[in-house]
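With one protein chain withheld, the remaining protein chains of the complex are depicted in position.
On to chain A.
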Amino acid sequence: MEFPAALFPSYFGAGPPREEGGPAPAAGWGEHGQVLEDGSDLGRRQAQPAFVPRRGGTGEMWEPAEAAAVPVLPPGAGCWIPSPAPQDILYRNSRYRKLRPGKSGATLDFAKQLGHFFLDHPEDAFGSMGRLLHKNFYLGNSKLKVSVSLGISLLSPTIPLAASTSALSSLQRPARNSTIRMTALMEDIDRLEARRGCQQQHLASRLRWFSHLCRDWLFEVPLGLLADCLHEELMLQWSELLFDDSVTGGALAWLPPRDTGSCIGCLVHPGGQAMNQLYFQDMVLEELPRARGSPAQFELSGRIRQVAAAQVDEEDFVGVRSDYHCGVWRVPGRTGAAPTPLQVIHTDVPASCLTVSPHLPGELAVCTQSGTIYLWNIEIGLQQLRHDTQTMFFRDHSPWRWSDFTAHPRVLSCADRTGLQCLDARAPRKCHFDLFKVGEEAGCQQGERVVLPMYLGRAHPAQYLVTTQFSVYVLDERLPLVPMLKWAHMMKAPPLFAQLVPGNFGRSHKVLLGASRTQELLLLQYRGDTYWGSQSACQLAGAPQKLHSIAGCLQHLPTQLPHRHHLLQQRLGAPAAGGPLGLGKEEEEDGEEQTFYLSNLEVIINEEEEEENAGTPAPLEEAELPQESCASSQPTPAVPSPAAALRYRRWLRTLCRACKEPPQHTSSPGLSQRRLFTRRDLEGPAGPSALQRQVRQWLHQVMQEGGRIQRWEPLALQPPALPRPLEPAGGLDPLSTRLTAAWSGDWEQWWEERTSFSMAQRQRVLRERRQRQKRARGRQSLSASFTSSLTYQSELSELSDAAPPLLSSGHPPVLSQESSPPASSPLPSSPAASPAPDEALLSSQSLRRRGIPKERRKTLRDYLSVWAEGPPDPPELPGSQASQLCIPSSQSQLSSASQTRRKRPRMGF
């Protein structure tokens, strides 16, 4: 472990950062930084000294082998809903349109979200009052003098006040003196919506008096409390949209091949609908890496945020972090051996970091958002090293903490947004030193914050990587505070993932940086002093290089229908949750041509869309392996190789099969009503009816005889033809209807409608469904409020164990329902007329579904009791119910000073 004989010159100052600035587009280019006399050949003896630059030297040449990223694993199953976009949360007004998100001017669209709640949960919002008053509110167009007739309440879905479940009640009695006409009020509201964004808004006086009159008593949930919670949730969503640090470190790990000759490694990644399944997938590294066998699978009780791995004594230890649980697995050395879960801990406050020691088996570092750092040894247990809610060097609001190991197995680094310190675990209070400070010491900029620290032990035992939103730093713990290397990385989003591919034998070390939201991937090369070889100071080698992002493979996929394309675009463009990984390298000396091999791989995890119901799992996972196999003499290919093209096709086919029905409104994630109904409802008529049988028989006969059909016997019926995509001759519906339906993916549904023979019967079924739907809606919890656009990313699956997932939806797609046609009209686009049942969904989910209504009621009760009691503490989760399904053995509790749970607004829980 030699220290470089001479370091690059640099100034050293103390204090807060002086340099102003921010993200600068070209800041990383064109600098040599400093120069140093080349130590490798001790230039004294030469006539002239030779100099090496700190930056700008030559590095290895890497060329992409494929035109774009190639998927390695089949896409995860489950229907997918895109994560909330800024336009879902932000107030869209012409005045604000110019403002980019992130600027202080961004305004949250509070009113719209509250509106969503009222529309989606009329029962929760106005249930009892609505029931009391609905007789007194008249919503028809005619004058009140006319005695009111049946059918009013059928208008209900648009008007929350009348959305009562009570059967059609008799409004026959003279209603004049106790009934008011609300139509004008509704019109005013509509007009208000139309005028949105108008500079001179003045409320109609009618609306004003109405709200003045009703504000205090109309709402079931006190408006102030509801608004507070909603606002808090909106803020949370918005800040998460801007920067979500829960995925720091990445939920993807690679366990390299054990034997040098072997090419089988293991990929550890999360999956499943709630990202709560842990997979250990064996991978064969060939020209295009491929999966081998089926993965070992564990079900966890929380969404997996981070997967960390380290190899000690030829055994891999894999640490898995979810919000409130951390677990550790051991993967034995020999190939094919099954991973064994070792231990799990439960934290009261969400954990923000889990790293595995590269020195000692079964040792990990855990940090929680309460500012506590633990050394976790699976034999000894937990040892608290530090508890400090304040940040280290200056005040920063972020509760994020990180910890990693250093060259000394007993010394751990601990980081917050302001810097890094190293503590000796044997005397954490006394022995510590500052490793990195956001300040003048490292030449930081104002506003710079630590995003991800990483121990670079595999490259050099004393080196450390620190990334901020502007720069990357390489530090040496023997010379703290002064970065050995600094480079402005120019990435659009802060690098949350980093991976080291150590270059032994004089080759450069590679660092892969990855961002979550923008899917950026950057390959850096640097040379540090090697173990016992030459002792030169750290230099950046070669130019930084961008690797293919996941979304880049879209253009190489087979051409899709526009709506499919859009869907794919959203899916592939979803924020990455892990990676990049440098998989491995092979070097082939083949004449003059050198072939390197490097793959990076990431799991796209669509930032989880929990529908607000207690755990309707919707997210999906897919692993993609954009592969960069590089040959210095080959130019970048423009089209994917045949093997890659095959992968694309296969991946796409699996994906299409998995989500057979594309969402009906891809832009706004609506909730299908399909799962509201029992299997029988969806099955339709039990077999061909007598009439159908007759027709079929007759058709058969005619065909056998080779005769001709002149005319259908029963005129009223349509031919019960097979559902082949052929237009029946002389279709009664206009062609455009069908095309529209086919285009939007509703073709099957359209077909069903056409083939169903009795209009009257259909109407009856519809009416029944509508009533059932209303009843079901009543059961939904508050949490299902901000339907489409708002979700919240929390412990979906913790709940999902306690409360089996509710039907994905009880809701018509959002606001569009406002203008839904009256029930009496045929419903070509109504979601109630469901497409054919999805076997998979029904079989697996219908079982879990049974417990729900009760559970939902309980949640609602819990929620309501909270505000009844007084000032709202964030209500407790039934944490004990969050059972570990896989993890046996000792469960130790993290004792934490603050017993409060994660301070998140929990609408409805």
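By definition in this document, a residue touches a chain if its C-beta (ideal position, glycine included) is under 8 Å from a C-beta of that chain, and two chains touch if they have at least 3 such contacts; residues count from 1.
By definition in this document, contacts and distances are computed from a predicted model.
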item: Candidate names "X-ray repair cross-complementing protein 5", "Mago nashi", "TAF1A polymerase" or "Ataxin 2"; UniProt protein name, chain not shown; value: "TAF1A polymerase"
item: Selected from A:L7, A:L108, A:L133 or A:C214 as touching the chain missing from the view; value: A:L7
item: Sole contact to the chain not displayed, among A:L218, A:A291 or A:M490; value: A:M490
item: Full-complex contact with the absent chain, from A:P53, A:G115 or A:G140; value: A:P53
item: Contact with the hidden chain (one of A:A27, A:L133 or A:L382); value: A:A27
item: Contacting the left-out chain in the complete assembly, out of A:M182, A:L234 or A:V482; value: A:V482
item: Residues from chain A at the interface with the omitted partner, ascending; value: 1-14, 18, 20-22, 24-27, 29-37, 44, 47-53, 56-57, 313-314, 358-361, 380, 407-410, 426, 441, 457, 460-462, 478-482, 490, 522, 531, 543-546, 636
